[in-house]
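Only one protein chain is missing; all other protein chains are in place.
On to subunit A.
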Amino acid sequence: MKPYLFAAIGASFFATSLAVHAADVPAVLQSKCASCHALTKPESNSLDRLWERKGPDLHYAGNKFNKEWLVEWLQDPAKIRPAGEFYRKHVKPGTKEDVVDESSLAPHPKLARKDAEAAANALMTLTDPDGLIEKGAFKDQKVAMSMGAMYFNKLRGCAACHSAVPGKGGLSGPEMATAGKRLQPDFIYSYIKDPQKIDKGVWMPKLDISDADLQKLTSYIVQLSAKEDKK
């Protein structure tokens, strides 16, 4: 117990000294993005914070996103979470099933190319110091799409919350059709393995998935966006 306590005290000291670091968050982000996104590791992991946050955390953006995608998306931000962030605040009872209250979802701020490039560069400098993402975990062995789909839809039930094909599948989680372009493969692998480690309290369960199955699911998700491109 004691060493743990010391570690915690040490960590909070460290966090205070990081206040300097917070001032280091590139000014472009600090001024335009900090009102909705956590750009440094949040001090609290409480459910209340998750309910109050206005956008996904970006303090580990450099280990999450592909830069090319960031530059494009920030200029033309298409919806990623069909029910917004966070879903519970944007759904209401419908005639039978609950529906997304579209009027409660505001479009994302749009940036001009130069600003998008500056923001993307800045975001890529926000890396996680805690080893949240397992570097080199994804082995890049291609899974057949039919096999991947079987794991995603039937065996593992991912499709309950995520759509692999636009307009079909769950609405409470981010869409997966463009995830391969959006996300680094090692991030996809690490997030599926333990979403609670990366985004504590998030409404995706930590499931017990073997490395072999994590490889298949990651490869499937990475390939989905290539499929989108051919259309």
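Just so we're on the same page, a residue touches a chain if its C-beta (ideal position, glycine included) is under 8 Å from a C-beta of that chain, and two chains touch if they have at least 3 such contacts; residues count from 1.
The criterion applied here is as follows: contacts and distances are computed from a predicted model.
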item	value
Among "Cytochrome c, class IC:Cytochrome c, class I", "Xylose transport system permease protein XylH", "Lipid-transfer protein" or "Indolepyruvate oxidoreductase subunit beta", UniProt-listed name of the chain not shown	"Cytochrome c, class IC:Cytochrome c, class I"
Among A:Leu39, A:Val100 or A:Ile198, the residue in touch with the chain that has been omitted	A:Val100
Missing-partner contacts on subunit A, residue numbers	47, 50-51, 83, 87-88, 91-94, 96-100, 154-157, 159-161, 163, 168-172, 194, 196, 201, 203, 205-208
